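Missing here is one protein chain; the remaining ones are kept as they sit in the complex.
To keep things simple, chains are lettered A and B as they appear, and every chain counts its residues starting from 1.
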Amino acid sequence: MIEVLFFFEVVLAGMLAGTMYSLVALGFVLIYKASSTFNFAQGAMVFFAVLSFVGFMELGMPFALAFLVTVLLMVAVGYATERLVLGPLTGQNEDTLLMGTIGLAFVLQGLAQAVWGVEVRRLDLGIGDFPIPWVADNLGIFVSALDVAAGVVSAVLIVLLVLLFRFTKMGLGLRAVADDPGAAASIGIPLKTIMLMVWSAAGFVALVAGMMWGARAGVQFALVDLALKALPVLIIGGFSSIPGAIIGGLIIGVVEKTLEVYVGPSFGGGIEGWAPYVLAIFFLLWRPEGLFGEKIIRRV
Amino acid sequence: MTQVRNFSIGGPVLEVQNISLRFGGVKAITDTSFKVLMHEIRAIIGPNGAGKSSLLNCINGIYKPQEGKILFKGEVLDRISPNIIARKGISRTFQNLALFKRMSVIDNILVGRRLHMSANFLQVAFQTPAATREERENRERCEEIVDFLEIRDIRDTPVGRLPYGLQKKVELGRALATEADVLLLDEPMAGMNVEEKREMCRFILKVNDELGTTMVLIEHDMGVVMDISDNVVVLDYGKIIADGPPEAVRTNQNVIDAYLGVAHD
Partner (left out) sequence: MTSKPILGPYSQGDILRLGAAMAVTFLVLPLIIQSDYWYSSILIPWLCLALAAIGQQFVMGYAGQLALGAAGFMAAGAFALYNIELRLPWMPFPLALFFSGLIAAALGVLFGLPSLRVRGIYLMVATLAAQFFIIWTIDKFGWFKNYDTSGIITAQDIVIFGHAFTSPLEMYLVVAAVVTVLTILAINMTRGSVGRNWMAVRDMDIAAESMGISLLRTKLQAFALSAFYCGVAGALFAFTYLKSLEPVAFDIKLSFQILFMVILGGLGTINGAFIGAGFILLFPVVLNTVGNAWFHGMIDATIISAIEQVVFGALIILFLIYEPLGMAKLWEKLRARTFGMSAVRPTVPADLAQKP
């Protein structure tokens, strides 16, 4: 019984940690849906956003103001990216765009460190990273309050994004742009505004993800490497699917946690470092388009 | 055509038997059969979307038809990849130009010599006599093709920089370099002016006359088709509606209804 409960606990912790990967992956999906660009810099954006947020707080700004200023900063980053990086690279093949966003990632993470320094910062959101007493007492499972908060925040963000895509004019325009940018522009959909909105949304998601990660592991450069795990999440879920990002994150979270807890000790741990990537390879061989991606038929 | 054919038309070399191809629910080709004869020039015509290119893609192994089979020299080509089919002696050009854009004209044509070059990477790395001889001989062969197609002045130009008509020519050159028994030419004259088309026809006929290469070509220009082909297959909505010599096809009522009524120029 204890073992079953423990297993349950591991799976739950994995799922909740997985929602954090999903949060990073979400930003990815947003930009991919709108512009078919793999934004490798999403992880760097997470780091950039939360480090700036903490930096603004250190300058004496209250929480809400620092949050607002960081959101505005991320909008500016999105605007600059569109103007200076993706704009000039329009029409290039996707490998080139991907390399461009790798360059962008280094600019953002370097910039953040140059401005705010490299020390590890603690971020206190007022939610403890320790088991919720009531759950522990009544159900016998240890679940971190922070994990639960991350899960709830992710869920809310996902619902908001889905609503945004489905039911707003902007969402409709976005889907049109994703389908055929040329045609969308020709019927008067403001391409630039839409792209700016998308980048802003991705920046916002990055900030939220960064705050969750930062509260857990401290605001530090290692976040960039953690955020890299959003890539296997996307391969499993499919690059263009919001539900895919969620499910992919959950799968990665659960698999790496279970492996780490049950298999890890025999090898001295560290399995979570590579398990997501190896899992992604198996998915690539089995279903390259991901669980929720559209099957691509190549025409000759 | 004043030239003399070195090879007279023989028996079937390529047999398409009851091929059906679907993409999801869309039928591209339905129960199609025809035979291509050795050394002939065979045209495939039909309105846009009739399934002509899909048919070539099936023969060349890029698409795998759900039903039916294709025989080449009496051997079934079933579910094998394009590179193995190339090995057996079928080469091709593509409708939407599939050249190696960043490579020079001569290098593109040299890739066509792939199957005539057997040196492995170690022999190439260490420049063994066999490897250098092979490279030199195949380069010479490609230079001949460059001269034949009269493209010497663009020999070293990366093909992506060339105008469309010239790219079509380079693609023909690459296909010729393979010295395959059967060439599948997917709209070799699309987008060309009358002058260029005439030149292209001259090359195709010359190759067929001198080397006896069997040609299967898709073409929209009825004048060209009637001029150069020995036999014509007419496809409409993925089905064959006529098959025979140009004169017979021209007067076929089905063809007149389905195709000539909506003729492209």
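Everything that follows uses one rule, which is that contacts are C-beta pairs under 8 Å (C-beta built on N, C-alpha and C of every residue); 3 or more make two chains touch, one makes a residue touch a chain.
Please read these numbers as outputs of a predicted model, since none were measured by experiment.
K.L.:
Taking the entire complex into account, which one of A:Glu58, A:Asp180 or A:Asp225 touches the absent chain?
P.N.:
Only one listed residue reaches the unshown chain, and that is A:Asp225.
K.L.:
Among B:Leu37, B:Met103, B:Leu166 or B:Met226, which one touches the chain that has been omitted from the display?
P.N.:
B:Met103
K.L.:
Determine which one of B:Ile9, B:Leu71 or B:Val111 touches the chain that has been left out.
P.N.:
Of all options in B:Ile9, B:Leu71 or B:Val111, contact with the hidden chain holds for B:Val111.
K.L.:
Can you list, in ascending order, the chain A residues touching the missing chain?
P.N.:
38, 40, 84-85, 88-89, 91-96, 98-100, 102-114, 117-118, 225, 228, 231-232, 235, 239, 267-271, 273-274, 277-278, 280-281, 284-285, 288, 298, 300
K.L.:
On chain B, where is the contact patch with the chain that was removed from view?
P.N.:
So the residues of chain B touching the missing chain come out as 60, 62, 81-83, 86-87, 91-92, 94, 98-103, 107, 110-112, 114-115, 117, 119, 121, 124-127, 131-132, 135, 156, 158, 160-161, 174, 178.
Here is the rule we go by: only the chains that are shown with their structure count from here on.
K.L.:
Quick check: how many Å separate the C-alpha centres of chain A and chain B?
P.N.:
48
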